[in-house]
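The structure appears right after this line, and notes come after that.
Removed: one protein chain of the complex. Kept in place: all other protein chains.
Here is chain A:
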Amino acid sequence: MAEQKTVTFIITRQDSPDSAPYEETFHVPYRKNMNVISGLMEIQKNPVNAKGEKTTPVKWDMNCLEEVCGACSMVINGTARQSCAALVDHLEHPIRLAPMDTFPVVRDLVIDRERMFDALKQIKAWIPIDGTYDLGPGPRMPEKKRQWAYELSKCMTCGVCLEACPNVNDKNDFFGPAAISQARLFNAHPTGEMNKSERLEGLMEKGGLVGCGNAQNCVQVCPKGIPLTTSIAAMNRATVVQSFKNFFGSDNAH
């Protein structure tokens, strides 16, 4: 039988949140059409590194396996992306995997994206419809606007835009482009619009949209092609208008 073809993975590993990262190499049997995750699964099945030593299986995060949930994001050959959608046949070899270390590393390739979810809370990225009685149907959304909003709604909080952003780091509390675009999405919704100012206030709070320095990496790397920088500029205008209303306006009924 011909020699089994293998794929080499060089993985940046870390045993605990506080320990130092190190690299470990693995040779994994090749299969046709495999993606990075199936390679990681092979390592999990047989956690032996390139030197033939038995080691701990590499940990990573995943869920949907179809580039919708955002959980499996990692830095693959220097670029942050989803490992489920990274096909081995399309990658340069050896394949280098590293965690998106803009975020706190939990273990190996597992990161903690909590700052993104905190940001969504800060900007109230939801539409409050709960009440003590049935409020009835909300206003309708024009089809053209719905199609436009659908593009913004594709955000899966994957963190790739934060990883690419020079202003998102451990010295800076900027919450990143994703939440800014979500504020725009919910403010565009006919019902969500009723709480527009609350989201804009959230954007104006600490860590909010003024943390953006317009490096515009986010829009280049977004796996969903979301117009993040247009969203940022649009929210810049909206918050300017809001702050003028707050200061010069007659009352706070907006």
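Note that in this section a residue touches a chain if its C-beta (ideal position, glycine included) is under 8 Å from a C-beta of that chain, and two chains touch if they have at least 3 such contacts; residues count from 1.
One rule holds for everything that comes next: contacts and distances are computed from a predicted model.
J.: Which of "Adenylylsulfate reductase subunit A", "Succinate dehydrogenase subunit C", "ABC transporter ATP-binding protein" or "CoA transferase subunit B" is the UniProt protein name of the chain not shown?
T.: The missing chain's protein name, per its UniProt entry, is "Succinate dehydrogenase subunit C".
J.: If the hidden chain were put back, which of A:64, A:87, A:135 or A:240 would touch it?
T.: Missing-chain contact among the listed residues: A:240.
J.: Among A:43, A:164 or A:226, exactly one should touch the missing chain; which is it?
T.: Touches the omitted chain: A:164.
J.: Kindly note down the residues of chain A that lie in touch with the hidden chain.
T.: 78-79, 164, 166-167, 169, 171-172, 201, 204-208, 210-217, 220-221, 227, 229-230, 232-240, 243, 246
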